[in-house]
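Note sheet for the following structure.
Just one protein chain is left out here, and the rest sit where they should.
Chain lettering (A, B and C) follows the sequence in which the chains are written, and residue indices restart at 1 in each chain.
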Amino acid sequence: MADTTDTTADGGAAAGASWDNEQSEVLLDYYRQMVLIRTFEQTASEMYKRAKIGGYCHLNSGEEATVVGLMAALERRDYLFTNYRDHGYALCRGMEPGAVMAELFGKSTGVARGLGGSMHMFDTEVRMLGGYGVVGGQLPVATGAALALTYRGEAGTEAEALMCQLGDGTTNIGAFHESLNLAAIWDLPIVYVIVNNRLGMGTSVEAASGEPELYKRGASYRMEGDRVDGNDVVAVREAAAAAMHRARTERKPFLLEAMSYRLKGHSVVDPERYRSSESSEEAKESDPLPAMRDWLLAQGVLDEDKADQIESDADQQVDDAVSFADSSPDPDPADLFDYSYATDVANAPHTLPGEPVVEMP
Amino acid sequence: MADTTDTTADGGAAAGASWDNEQSEVLLDYYRQMVLIRTFEQTASEMYKRAKIGGYCHLNSGEEATVVGLMAALERRDYLFTNYRDHGYALCRGMEPGAVMAELFGKSTGVARGLGGSMHMFDTEVRMLGGYGVVGGQLPVATGAALALTYRGEAGTEAEALMCQLGDGTTNIGAFHESLNLAAIWDLPIVYVIVNNRLGMGTSVEAASGEPELYKRGASYRMEGDRVDGNDVVAVREAAAAAMHRARTERKPFLLEAMSYRLKGHSVVDPERYRSSESSEEAKESDPLPAMRDWLLAQGVLDEDKADQIESDADQQVDDAVSFADSSPDPDPADLFDYSYATDVANAPHTLPGEPVVEMP
Amino acid sequence: MPVITYRQALNDTLRAELTRDENVFLIGEEIGQFEGSYKITAGLLDEFGPTRVRDTPIAEEGFVGAAIGAAMMGLRPVAEIMTINFSLIAMDQIVNHAAKIYGMFGGQTPVPMVIRTPGGGGQQLGATHSQNLEVWYAHVPGLKVVAPSTPADAKGLLTAAIRDDDPVIFLENLSLYNTKGEVPDGEQVTEIGKAAIAKEGTDITVIAYSRASVIAVETARKLEEEGISVEVVDLRSLRPLDRQTVCESVRKTSRAVVLEDDWLSYGVGAEISATVMEGAFDYLDAPVRRVAAAEVPLPYAKPMETAALPDAQDLTKVIREQLEATSFFR
Partner (left out) sequence: MPVITYRQALNDTLRAELTRDENVFLIGEEIGQFEGSYKITAGLLDEFGPTRVRDTPIAEEGFVGAAIGAAMMGLRPVAEIMTINFSLIAMDQIVNHAAKIYGMFGGQTPVPMVIRTPGGGGQQLGATHSQNLEVWYAHVPGLKVVAPSTPADAKGLLTAAIRDDDPVIFLENLSLYNTKGEVPDGEQVTEIGKAAIAKEGTDITVIAYSRASVIAVETARKLEEEGISVEVVDLRSLRPLDRQTVCESVRKTSRAVVLEDDWLSYGVGAEISATVMEGAFDYLDAPVRRVAAAEVPLPYAKPMETAALPDAQDLTKVIREQLEATSFFR
């Protein structure tokens, strides 16, 4: 197990060394996806300020290389569960930017009909079975979904497997422990990926975790683990793909830790008073986007024109997404009770505030 | 860290080798306590069948060497939290056998006034702050009590420290993970002791735990741990005392695992249909009482007369306990609401079933 | 009709559903080798093997969550939580996940699962092992909550619960497991959301569920000998609640008492009383009364426990008081 304990010093650019063997088109595609996520979320942040988006809104900004690398490791047949910091995953997994933006706008064309919002991207089509808002809540559920995979097919290279993303702070909660233990004793095809962005909301990994090298926590379940530079999109993909392959073929769970950064506040409204200026500086230096852009330029895979093109394409896509979301209808309060229950039964309560629940003759 | 992975083969007798350096009186005292626990619980089991005791009743039978060794490692000033399998701890910690038996009988002279029962031995005097019935429930509470110790005194050889007992099956629940992590990051003077009796109710450690060498689970918190032969009363005491000393002086938590056996069913009503005859045989061979008796006899520390005397003394103590319990008064239903709240406030509901909670004038 | 125990009815139903649909599987602590803490799953591991009858470590949050995830993928897990008291550990999974996933994600994925769990006091299990927390579940949209009182309903409602596409909390009761009753052979599906008239009567309505319903029927039978005609409404389903049946009965009898095993304040009976207020106020001769548990952590000692829990005597007394207050006895 490679122990890439310190991935801070060199950052994304140096990590690029591992990109030499990749086809240019593949790398460009990754870069394109990273730019799309960044652009999408910058706009989302803007739309939040304009009150087009409400509630909480957590961004992947700074984590794009991790997100894209992880998603590149999944096959279409694989399943994904994430936490509430889920826009990038939704986009990379193949949800339409328009439908994702519409979800943020709370429109009926949103991926969850506007009922979920930012934290709750979900689309059975692309097998992303949800962004979840309660810290750790996705882990038992994802573990059970992985259990279900063992009921419907044999292990093998073509088997379905499952990825469950979580944050560093989430390794301290009970659900993490119970889930990993179950996955271990039941030999489940699941890869748990800790996106270690160094912070809970404002709490550092060191302050929160007795063992701050989080991938080592798999040892409590004899579960293998590894740490990877989250700014190195290819390294992330390789590590995740290897773990997914193992999950498919051997039905062994894995604990992968991607060392990443959170460029912005915990959510778009977080003033980050707790963040020292150095740590903000450090985070900015670790921004995977300029690093990858520079590397691609240096390698001649990209030129300035093409780079601009990628950015303006992303702008266009996001503009279209906003237009789509903007022009989409609100969900209709008359449909409020449509998704209370999957199986209708007698006497289900369908009354609005103040309406009587039972008639007096 | 000694890795006494297999403590089954040699059992208690061989373990006795470590007893050579002990004073005879100390060993005799341990043996006496072990006999008292066994006798007490045999009688309790009998009383259960006679319906003098109700509810659940979990015995320490087979774990006596562990219980006595652990309790010998505690100072009077130390605190103890346990699970529901708590009679032996209560007795060794210094609760009167009569008051413990009275608690089992649900009498007002019981250690918890008959309100707790078998699972809930508690006595602030002897600093045993409770046997708890929800698996894992005692861990966060004990951890918080250890936190409180850091508020009221400095570390040092005279400092108070805390022991929290739990079962092997309990290492799989979330509360275990959260508690140990807190103890680690807060440097708490607490020793977690896993009494590994190889079984949850009927589930083996191997079936339930991804890492069945349970003391190793401390690694997730960089918490040191060790395993000890639970049939060797002196080894248990030594390991526990060392851990408690470290907790006092360095304020470092520790995870100790004592390899023990459960001679009987999970509780007195368990028919143990799941237990293979071999495993029952194995357990019986691992009974620490005859092993210690034989060793003491062989060493000339004990002779048959003295051994009989110890047993009949225990019988006498337990008979007295039963008499005391039997002749004690039931708690009075008129006092039902006496311990609802520590601070009385207006409008607290004090009505019996069917009584009106508010008067219509 | 065969007369079997509530326990047997559950066991039979689990067997039948495991046989009928291979997507059904059982999951929980000690349900396999140990055959269940209360032996509801006895024999099933041997019959169906460890994939269909899955023993878990002690990890309520983990295995209940796992059941949810499995249900999202199309399996139909039936989870056993050893007692309702331990369900607190799985509460986030039940309320923030099982109950939310269908609606919150816009109806994309149903969560067809059952959580079987017994509640109830009276066994001297002490304060943490004797609770009746059903009102908590009954309060939560997205869940369905049933609480059968008879072996026949245990069968019919468990069958319905397993076949339902929503998460169903299936409330058993420690003191009902050994009770007996007639249970029809063959497939029986009892509609979720409908109360039953457990006994017809004209003078007063007693509303109850689970163990309390058994007590209510017994009490009604006794009082019949004295010429008092008690109607017993067995709620069976706490969510959805069949307000119509409750109110119709009370409109007929003009008097009502709720018998419930949970604590009085904010218990199930509060909702029943409020419901009668809203749907039968004009018909009431006297305010609805509640017979519920005393509001204390339930003590271990038998006389204390007995004093704290409602029983037939308490119910009888309140029925008489109600009748007296409304000049039933002349």
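Keep this in mind: a contact is a pair of C-beta atoms (placed from the backbone, for glycine too) under 8 Å apart; a residue touches a chain by one contact, two chains touch by 3 or more.
Computed from a prediction, not measured in an experiment: that's the story for all the values here.
Novice: Taking the whole complex into account, name the chains on display that the unshown chain touches.
Specialist: A, B, C
Novice: For the chain left off this view, which of A:37, A:67 or A:119 is in contact with it?
Specialist: A:119
Novice: For the full complex, which residue in C:126, C:151 or C:310 touches the chain that was left out?
Specialist: Candidates C:126, C:151 or C:310; residue touching the omitted chain: C:126.
Novice: Per the definition of touch given earlier, which of B:271, B:300 or B:361 contacts the omitted chain?
Specialist: Residue touching the chain left out of view: B:361.
Novice: Based on the whole complex, identify which of C:16, C:40, C:89 or C:259 touches the chain you can't see.
Specialist: C:89
Novice: Identify the residues of subunit C touching the omitted chain, counting contacts across the whole complex.
Specialist: The list for subunit C reads 61, 85-86, 88-89, 91-92, 95-96, 99-100, 103-104, 126-128, 131, 133, 135-136, 138-142, 238-239, 241, 262-263, 265-271, 273-274, 276-278, 281, 284, 286-290, 295-297, 299.
Novice: On subunit B, where is the contact patch with the chain that was removed from view?
Specialist: Looking at subunit B, the ones touching the missing chain are residues 110-116, 120, 122-124, 129-130, 132, 134, 137, 139-149, 151-152, 174-175, 178-179, 181-182, 185, 338-343, 345-349, 356-361.
Novice: Across the whole complex, list the residues on subunit A that are touched by the chain not included here.
Specialist: Counting only subunit A, the missing chain is touched by 54-56, 106-108, 114-117, 119-120, 132-137, 169-170, 172-175, 200-203, 207-209, 273-274, 330-333, 336-337, 339-340, 349-354, 356-357, 360.
As a convention for this text, only the chains that are shown with their structure count from here on.
Novice: CA centre of subunit B versus CA centre of subunit C: separation in Å?
Specialist: That pair's centroid distance is 35 Å.
Novice: Using mean CA coordinates as chain centres, what's the subunit A-subunit C distance in Å?
Specialist: Centres of subunit A and subunit C (C-alpha means) sit 40 Å apart.
Novice: From the mean C-alpha coordinate of subunit A to that of subunit B, what's the distance rounded to whole Å?
Specialist: Whole-Å distance between the two chain centres: 45.
Novice: Can you list the residues of subunit B that touch 2 or more other chains?
Specialist: Answer for subunit B, listing residues that touch two or more other chains: 172-175, 207-209.
Novice: Where in subunit C do residues touch two or more other chains at once?
Specialist: Within subunit C, residues 57, 59, 61-62 contact more than one other chain.
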